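Each remark here refers to the structure printed beneath this line.
For this depiction, one protein chain was excluded, whereas all remaining protein chains were kept in their positions.
The letters A and B name the chains in turn, as written, and every chain counts its residues from 1.
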Amino acid sequence: MSEHAHPTVKTFVAVWAALLVLTALTVFVATLELGPFNAIVALTIATVKALLVLLFFMELRYSTALTKVAVVAAVFFLFLLAGLTLSDYLTRGWSSYINPFH
Amino acid sequence: METASHSTEAKTNYLNADYGIKSWLLTTDHKRIALLYLGSITVFFFLGGFFAMLIRLELLTPAGDLVLSDTYNKLFTMHGVVMIFLFLIPSIPAVFGNFLVPMMIGAKDLAFPKLNLASWYIFIIGAGFILYAILTGGLDTGWTFYTPYSTTYSNSNVVAAALGVFITGFSSIFTGLNIIVTVHRMRAPGLTWRRLPLFIWAHYATSVIMVLGTPVLAITIVLVALERLFHFGIFDPRLGGDPLLFQHLFWFYSHPAVYIMILPSMGVMSEVIACFSRKRIFGYDFVAMSSVAIAVLGFLVWAHHMFVAGISTYAAMIFSLLTFFVAIPSAVKVFNWTATLYKGSITFETPMLYAFAFIGLFTMGGLTGVFLGAVAIDLHVTDTYFVVAHFHYVMVGGGVTGFLCALHFWWPKMTGKMYPEAFAKLSAVLVFVGFNLTFFPQFVLGYMGMPRRYHAYPPEFQVLNVMSTAGASILAVGFLMPMIYLAWSLQYGKEAGPNPYRAAGLEWMTASPPPEFNFDETPVVTWEAYNYDEIDGTKKGVEVVG
Partner (left out) sequence: MSDSETAVQNLKHHFADLEQQKATSTFGMWLFLVTEIMFFGGMFASYLIYRLSYYNAWVAGSQTMEIQYGAINTAVLICSSLTMVLSVHSAKLGKRKMTAICLILTLVLGFAFLGIKGVEYYGHWVHHEVPGLNFHFEHTGNYDPRHVEIFFSLYFAMTGMHAVHMIIGAGLLTWLLIANARGRFSSEYNSPVEMVGLYWHFVDLIWIYLFPLLYLISHHHNG
C-alpha cells in the first residue's frame, strides 16, 4: 500500500499543545457560573480534544472507511443505550403514580 | 470423475497432520479449535440438560416435594446460566463458524488464529468459574442476576458465577471480532459480498452483535460483583440506586444475545434448504439484508423484558412498537425459505428434517414473541410458563435444532465419515416429537396462569406438567442418540468423500476431512452462491479436489 501522507512531528507537537491549551480552558470555564452551559461547554471541549486524539494521534483521518464506520457505530450504539434508557427515566414522572425520584 | 479417496498415497488432513495432546491444546488451526469447542459445549449441554431433568422431575407433582425451594431456585438458575452462556452463545459460531468461515471464503485460517485459541481458553476458564460456583453451593438469582437480590440478599455464589460469565463474554467478543475482520479482509479473489453464502452473512451479523453488545454485559456484571463485594451502591435502593438501571444495562446485551443464539441457525438453514431443494435461496439480497436488520433492530427492543418491572408506560409503548418491527426481518427469512422450497427438488436427508423442524418451531416461537411484545398481553402472561414456552421454542426449536442440523450437514466434511442415516432420522423425529410434547403444554400452562420459577403449583396444572416431563424424556433420548451414532461413525461410518450432498460452497470443493490449510490452491471465485443449476444441470461447476 502506498504510504499515505504521514503527519509530521510538527503536527504531533501542535496537537499536543492544543490539547494542553484546551485542558486549561476547560478548567478555567468550570470556575465560571454558566448554569446548564457548564456541562455543554465542558463536553464540547472534551469532544474537540477527543477528535484531535482520534484524527491525528490515532490517524483515523487516514484509516479506511470501514474503520470510520466502526467507530461511528460504537458511538451511535452508545447513544442508543443512554438515549432509550433515558426514555424510561425521563417519562416516569409523566404517569402520576410512578415517580421514584420524588 | 472423482478421485478415489483411498489412493495409495495417504493424504494428510487437519486431523492427522500432527499428533499428541500438545498439538491439540496449542493448535492455532481454526478447524481443530472448532472441535475443541464442540467437545466442551457438548459436555456443557448435557450438564444443562441434567439440571433440566431435575426441574422436570420436581414438576411432576404439584407439591414441592423433590427439592427445597432454595434448591429449585438454584436448579433453574444453573440450567439457564449453563445453557445460555456455556452452550447456546458459543454453539454454532464457535464450532461451525470457526470451522467453516475461513473455508467458505477460501481463506487458510481466521484473521487472528492465536486469538482464536485464546478465545477457547478464555471460554474454558470462564466455564471453570461457573462450575466452581455450581460445586460450591450454586447460584439462585436466576440467570438474569436481578438486583438487589444478587447484590445484597442472595446467599449463593454470585461473585464466582458473575466472574465466570464476565470471562466467557470475552471469548464471545474475540470470536466475533475474529469473524468480522476475517470476512472483511480475507475473502478469496472474486468473492464479492453478494456471492457469499448466507451462512457468512448470518455469522457476520451475529459477530456485530457480539462485539457491540457483550461488553455492556461485561461491565454490568462487573458492577454487580463490585456492589456485592464492596457494597458499592449503584443498583442498591437503600442508597437511592435503581434496580431497574441494572435491568436496562443487562437486557441491552441480553436481548441482542438471543439474536446471537438464533442468527447462526438461520444461516445454517439457508445452506441446508438450498442444498436439499437444489435451488438458489429465493430473495438472496433480502435474506442477507434481513440478517443485518435483525442485528441492528435487535438492539432497540430490550425493555420489552421490563414491561411490568416499573418502567414508564410511555417507554413501554416505544419498546413495544420497536419489538413489532424486529419480527419483520425474521419473517422475511421464513418467507424466502418457503419460496425456495416451492418447486424445488426436495429430498429428506436428516439435515433437511431438522430444517423443516426449524421453520415450523421457530415460526411458533417467533410469533409468540410478538404476542409478548404487545404490552396488553404481556401484562397477563409475563413471568408465566407462556414466556418459558416461547423462549424454548426459539432457543431449542430454533437454536438447538439449527445446531443439530449443522452437525449432521457438515459432519462428513469435518470427519470424512457419514453417519447412519436411519438412526439420524429417527433421532430427528424423536427430538421433534419430544420437544413439542415438552413445550406446547407450557403455552397452555402459562396462559392458564402457572408462574415460572416456582417449584410447587396448584393441582389443576398437573396433567400438563406430566405431559411436559414425558416429552422431556423423549427429547432426552433424541439428544442422546446422536452422541452414540456420531461416535460410532468415526470408526465405522462410510467414507464421505469431498461432497456427499453435492452441495454448493467452497468448503465442499476440498477434501473431507480438509487439508491442514484448507485448500491446495487459493480458489478464484467466478460463480454466484448456490449455483445448483450449474452443479446439477451441467455438472461442470464442481471441481473435486482431494
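Note that in this section a residue touches a chain if its C-beta (ideal position, glycine included) is under 8 Å from a C-beta of that chain, and two chains touch if they have at least 3 such contacts.
For clarity, every value in this text was computed on a predicted model and none was experimentally measured.
Undergrad: Using the document's definition of touch, tell me which of B:135, B:219 or B:463 contacts the absent chain.
TA: Of all options in B:135, B:219 or B:463, contact with the hidden chain holds for B:219.
Undergrad: Touching the left-out chain: which of B:132, B:232, B:335 or B:488?
TA: B:232
Undergrad: Out of B:107, B:361, B:400 or B:472, which touches the unshown chain?
TA: Looking across B:107, B:361, B:400 or B:472, the contact with the absent chain belongs to B:107.
Undergrad: In the full complex, which residues of chain B touch the absent chain?
TA: Those residues of chain B that touch the unshown chain are 107-113, 173, 177-178, 180-181, 184-186, 211-216, 218-220, 222-223, 226-227, 230-234, 238-242, 245, 249, 252, 517.
Undergrad: Which residue numbers on chain A touch the omitted chain?
TA: These residues of chain A touch the chain that is not shown: 1, 6, 9, 12-13, 16, 19-20, 23-24, 26-27, 30-31, 33, 38-39, 42-43, 45-46, 49-50, 53-54, 57-58, 63-64, 66-67, 70-71, 73-75, 77-78, 81-82, 85-86, 89-90, 101.
Basically, only the chains that are shown with their structure count from here on.
Undergrad: Chain A to chain B: how many Å between their CA centres?
TA: Comparing mean C-alpha positions, chain B is 36 Å from chain A.
Undergrad: Show which residues of chain B lie in contact with chain A when the two form their complex.
TA: 184, 212, 216, 242, 244-245, 248-249, 252, 299-300, 302-303, 310-315, 318-319
Undergrad: Considering the complex alone, what residue numbers of chain A touch chain B?
TA: 66, 73-74, 77, 80-81, 84-85, 87-89, 91-92, 94-95, 98, 100
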